[in-house]
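Since the structure comes first, as structure tokens, the remarks are kept for the end.
What follows is chain A.
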Amino acid sequence: MDDWLIAIIKVVGIWVWVLLIAVVMTWVERRGAGLIQDRPGPNRAGPWGLFQPLADGIKLFTKEEIIPTKAQKFLYIIGPALFSLPAFSAYAVVPFGDKIILGGKEIILQVSDVNIGFLYILAIGSMAVYGVILGGWGSTNKYSILGGLRSTAQMVSYEVPLGLALLAVVFVYGTFSLRDISLAQQGTFLGFLPNWGIFKQPLGFILFIVAAYAEANRVPFDLPEAESEIVSGYHTEYGSMRLGLYLFGEYVNLVTISGTIVALYFGSWHLPYIDLGAYLGPISWGIVSFCIFFLKVAFFLWLFVWVRWTLPRFRYDQVMGLGWRGLIPLALFNIFITALFIQLTV
Partner candidate 1 sequence: MNQNPTPQTGHGTGDYVTVNIGPSHPAMHGTLRVIALTDGESLIKAEPEIGYLHRGVEKLGESLSYHQFIPITDRLNYCSAIPNNVSYEMAVEKLMGLEVPEKAQLIRVIMMELARIADHQVCVGILGVDLGAFTPFFYLIIQREEIYEIFEWFNGARLTNTFGRIGGVDADLPDDFEDRWNELKPNVRKANEETEKLLTHNRIWMDRTIGVSAFSAEDALNWGFTGPCLRACGVKRDLRKDEPYCMYDKFDFEVPVGKNGDVFDRYIVRMIEMEQSIKIIDQAYKLYKEMPADAPLMARVPKVIKPPAGEVYSALESPNGELGFFVKSDGSANPYRIRIRPPCYMIYQAFPELVKGELIADLVACLSSLNVIAGELDR
Partner candidate 2 sequence: MDLKNRVEQCLGPENLVVAMAECQGDLSVEVPKRSILDVMRLLRDTPGLGFNFLSDVFGVDNLDLNKPKKRPKKKTEEGEGAEEAEETAEKESLPPRFEVIYLLLCLERNERLQVKVRVAEDDMEVDSLYSIWKASDWPEREAFDMYGIRFKGHPNLKRLLMWDDFPAYPLRKDYPLEGQGEERHLIYDD
């Protein structure tokens, strides 16, 4: 098999896979809300309401498209596209399994093992803010503009602790590649802990996950679309599939973030204390590693849902305060400690 054919299969495969997870996520979110809130949740469309996202999608596709007369048309149209494109492309550097050997050829389960994987995620991730700000600005609606501004401030602020937390990870593993980091998490740490990133970077993990929630605009950081304050925030004026892109892109972002968390801090496809790869054949290990990775991702996706239906929302100034006065000093401290530790041990 040619390399380029494998690459295309991987790209298309992971694209479909991420989309599928994101689709199921919308269902999980609504059914999860039902579970937490003592009610059934959507259960009419298909078995257990599983086709609910499909129904939503069809409805949004066939709904009338409205471009508000006062909107700035170019920005209004380009907003959702700018939001969803980075979301779809960010997963490219995140692994989804170890490797699989087919026909004597070793295929790593990752679209592309870029040696600057981190930077790619940070760069692409911060593109999404343009979609939000342009959409909010182009709508020419005060709520939208407020939502867009909130989103910008929030994303820019939390990019810093996110990057700093990642920097500490780089200190520990000495590489920017997510695959290398994943591979390095095999075995045990200090003799009794799994050799996972979370045990080497506990503070870093907390910083990362908080910042990631803020980056994904999820509760408790869902200020850009805070329903009770600014109606629907930046997508107040959006209907039909443009809205669908915004809503859907959010879930794709969640998948990427969860994948990153698992790859960095939760040992990727490694199980604690046991190295399954040594017992299984190359093909079955490929599949099993993929399943392990997916289960871990599913847990973090569920965590997003869980948190969403549990916590209240922050206030704007509190979000900023937490970011600049709380997370960034902590992240700097974390880097300092990590550097010190490495300096002393090496």
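These made the cut because all candidates are chains of the complex that A comes from, given by their letters.
List of remarks:
We take it that contacts are C-beta pairs under 8 Å (C-beta built on N, C-alpha and C of every residue); 3 or more make two chains touch, one makes a residue touch a chain; residues count from 1.
Keep in mind that what you see is a predicted model, and the values were worked out from it rather than measured.
Put simply, of 1 or 2, the chain that touches chain A in this complex is 1.
Contact residues of chain A toward candidate 1 in the complex are 33, 36-39, 141-143, 146, 149-150, 219-220, 222-223, 226-231, 309-318.
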